[in-house]
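Removed from the display is one protein chain of the complex; every other protein chain stays in position.
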Amino acid sequence: MSIVSSYGTDDQGALAHIIRYVLPNSLLNSLALTAGVCLLAGAIGVTLAWLTVSCEFPLRRFFAWVLFLPLAVPGYVMAFAFVGLFEYGGSLHSMLRHYRADSGWLLNVYSYGAIVLVLSLVLYPYVYLLARNAFQTLGQRSIEVGQSLGLSVRQSFFKVALPMARPWIAGGILLVAMETLADFGTVAVFNYDTLTTAIYQAWFSLFSLSAALKIAGILLLLVVVVTVLERHSRRQRQYAEGRNAARNTKRLQLGFGAQTAALLFCSSIFMLAFVLPLGQLLYWALPNLSQELTVRFWSYVSGTVLLATLAMFVVVSMAVALAFIARQKKGLVVTSAVRLATLGYALPGTVLAIGIFVPIGYVDHWLQSKGLSSGLLQGSLLVMMMAYSVRFLAVAYTPLENNLLRVTPSIDLASQSLGVAGMAMLRRVHLPLLGPGIVTAMVLVFVDVMKELPITLMTRPFGFNTLAVRVFELTSEGMWERAALPALAIVVVGFLPVYLLIRSTEVSPSVRASK
Amino acid sequence: MIHSEHVLASKAKNYFSVEQLSVGYESRILLADVNFHLSKGSIGCLLGPSGCGKSTLLRAIAGFEQSLQGRIYLDDNWLNRPGRTVAAEHRNIGMVFQDYSLFPHLSALENVRFGLYGLSRPNAIAKARHWLGQVGLANKEKAMPHELSGGEQQRVALARALAPEPELVLLDEPFSSLDLEFREKLSREVRELFKASNTTALMVTHDQHEAFAMADYIGVINNNRLEQWDDAYHVYHQPVNQSVADFVGQGVFFERGNCR
Partner (left out) sequence: MMLSTRRRHRHLLSANCSRHWLAVLLVALCLSACGKGVSEADSPAKATAQEALHSEPSGSLIVYSSRNEQLIQPVFERYREITGVTIEYATDKAGVLIERLKAEGENTRADLLLTVDAGTLGFAASQGLFQRINSPVVNEVVPAHLRDTDDLWTGLSLRARTIVYSKERVDPAQLSTYAALGDPSWQGRLCLRTSKKVYNQSLVAMLISEFGEQETEQIVQSWVANLAIAPTSNDTQVMQAIINGQCDVGLVNTYYFGRMQVKQPDLPLALYWPNQGEAEGGVHINLSGIGLLKHSKNVAAAKALVDWLVSDEAQAIFAGVNQEYPISSSTTVDPTVVAWGGFKASEQPLSDAYKLQPTAVMLFDRVGYR
């Protein structure tokens, strides 16, 4: 970690205090939250993936793609929309009381369950994405194998399809776990204490950097544990990839009852994760439209698109390079380095942003001492892109790595024996084979950068604003109604890439199917 | 007395030569002091149990692996001599892999066309079509690899290796994943194809039926060395020692041989 202490040594009191009063609760909360979100997001993601890939029911194709859309909703936006909907005096309570109905049964929005629900609703798309990938590759065939061994369809799902898809599902859940551990914006809306909020408290309220770093160390330790668990399940992925497993488009025909259940489940997730929060945002945004919809608003939109596009190319290129280095040079050192490089995803954004600023500060000073004015620190795009790379490498790397596993080493040799090596091989063999993975990586990075806040806030050039920054400026003053329009715009801008992603996973070329 | 390189390489009979080649690792030599020659247009076969270094030898010839010592010559040029080696992509050697390794993102025709980057697009397509026709797959040019049967994938891999007209084609257990009946049929066809195009080929197998069906020259590998290299007739009728005789004579599958 590059953050170095510059405070005095008056940290003992702060540390003792944190260990006694803050740590037990926030550690427990972090663990409970991560476990809850992984379970719920995992269950939602896997169920939806299975239904939309392997079963046939009315509106299946529609749900297959709209259920991706919550990917474009930032956690903090979902959080304040939920508070607006469910808090006492919020939209739903008021509506029910207007009709003199009992509103006591509504979700208590400040409960543990509500926070788990909100985080799960924004994070399940990661699991959904990867689980769909798995079921598309081996879904129907695995059920047929199960049936041929005398299992029912349901038994085949649990005994054959699910275990075979486990490495993919674990990959998705890892991303969910890392996001949950690093989250600040969402839990802050609910005033829920986690390790991340404890880091902020130690650093910015108790002014103790060393205590903050020690908590960050615990957080990282948790991430390493989760990563190792995920690695463990991924080891078995190779066997799961059936050779020549042709993609099967035959789907299970559900009975009437099962169709209704599937339809009901998909609609309720879609309602909760998308229709309701967006409705609340619209309800807030419309009366404030004239106030917010100014020339500046459009500059936020263009700034967001510009930044996300640039970051998308930079981060994905780096991830591709990393994937190839890891492929060419297998070994513990390289593997560990890759793991390390992707850990940034689990660090709270602010910690990461400052952690990047400090070494750049040193470089800047050093250049200055050599008589060079680097201007590195001046909110330059370079710093921004570096920070984004550290933060989002894991997001870009995961889908690439999944696809790279499909490229067997003898494919490289075949290419070489035909006289095609080096960059030509990268261009003619590897990049096309990685195609779908690259599209997925680009979309995930685009959407994530668009939603990202702490790094953008800290490193953006002067006068350069994004929609997320605007949402922050307004919500930090409690002006949620006015923040609704930029928040809505983030979601809308996210539609296009998410749509492209769905297209690329739905109409997949043969690559997915063969080895 | 050391022969000059030109003297050795210029002998017409020795279109392809391997001299005193050793492969494996510093800690564990798989094959030591291998010597054999192939004339232009002939087919050689290395026969031996799995895990004895046959494939490693083949990969060293292809340039995927460094040899420990020795020399390799092809058509008057050295490919490999102590301290220096020609990169795989510059050796002009085609290879057919055990698992075929077709490019999954390219159709059958595009796979065959892959190595024809030196030609103009129409010429390359015409040539790829020609070779796809040669292996009997003229009607499958648009098919993607996963849509082809194992035998068809094998033929595409063959056409892909032959299309750039390499000076030498290497085949690594090319028929091992096909069923027995089909294996013999295809090996006869491939031999005819090689003979018709005057292709020089070297193949590796552990199945002596395959070896005798395909090859002009056979080398028997056992006990970490090349025990005999001769034409098929002599290997069968005049084995140099008991182990070669046992193996070839009894027609036993040679799955478990003697290698350390």
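Brief remarks on what is shown
Letters A and B name the chains as they come in the text, with residue numbers starting at 1 for each one.
The rule is short, and it goes like this: a residue touches a chain if its C-beta (ideal position, glycine included) is under 8 Å from a C-beta of that chain, and two chains touch if they have at least 3 such contacts.
Note that the coordinates shown come from a computational prediction; the quantities given were computed from them, not determined experimentally.
Judged over the whole assembly, touch between the missing chain and the shown ones holds for A. In the complete complex, the hidden chain is touched by one of A:28, A:289 or A:358, namely A:358. The missing chain, though absent from the display, is touched by one residue of A:65, A:110 or A:265; that residue is A:110.
Among the residues A:190, A:284 or A:446, only A:190 touches the chain that is left out of the figure.
Residues 6, 13-14, 17, 21-22, 87-89, 110, 188-191, 193, 197, 200-201, 203-208, 350, 353-354, 357-358, 360-361, 364-365, 368, 377-379, 454, 457-458, 460, 462-463, 465, 469, 473-474, 476-479 of chain A touch the missing chain (whole complex, contact as defined above).
FYI, only the chains that are shown with their structure count from here on.
For the pair chain A and chain B, the distance between mean C-alpha positions equals 49 Å. Chain B makes touch with chain A in their complex at residues 59, 62-64, 87-90, 92-95, 97-99, 101-106, 114-115, 117, 144-147, 160-161, 164, 170.
Considering their complex, residues 244, 246, 406, 408, 410-411, 413-421, 428-429, 432-433, 435, 509-511, 513-515 of chain A touch chain B.
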